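Note that one protein chain of the assembly has been removed; the remaining protein chains are unaltered in position.
This part shows chain A:
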Amino acid sequence: MTPPQRRRRQSREQPPPEPVAAGGPKEGEQKNPERLYILTGAAAGGERAPIDLVTLIVTSADPPPTATPEQSALLRLCRAPLSVAEISAYLSLPFGVVTVLLTDLLTAELVQARAPIVRQAVPDRSLLEAVMHGLQKL
């Protein structure tokens, strides 16, 4: 039996093929998703570092009396470092909502953010070796 064959995509300059006739777009044919969720983009000031799923958040102060229930819950959760993804999971709040909450808490200096290590054009060998070593212990 022969497997199906992938065909390489054409260069990205080429416009996507027109959808076939009417009947609404089919699965995977919407070629221009744009921004699906604007809430978390560069906020008003635009100086804030983007919040990643694996930015680690640590609480740095007790909840003020004015804190909302969501803020209090978040501050309680992050007494030990916790990723934004975990905060979203434990609070059952969408990622975008958590980033908005965090933006306020960071501005008020109630939490600190530890930025993730992201992929570099020239990969960091010692980082990769550390991860390999950690996986070997698993």
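The criterion applied here is as follows: a contact is a pair of C-beta atoms (placed from the backbone, for glycine too) under 8 Å apart; a residue touches a chain by one contact, two chains touch by 3 or more; residues count from 1.
Following the convention adopted for this analysis, contacts and distances are computed from a predicted model.
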- The complex lacks one chain in this depiction; which UniProt name from "2-amino-4-ketopentanoate thiolase subunit beta", "ATP/GTP-binding protein", "Nitrate ABC transporter, permease protein" or "Spore germination protein" does that chain carry? "ATP/GTP-binding protein"
- Against the hidden chain, chain A presents residues 1-9, 12, 24-30, 33-37, 40, 50-56, 58, 69-70, 72-73, 76-77, 80-83, 85-86, 88-92, 94-97, 99, 114-119, 122-125, 127-136, 138
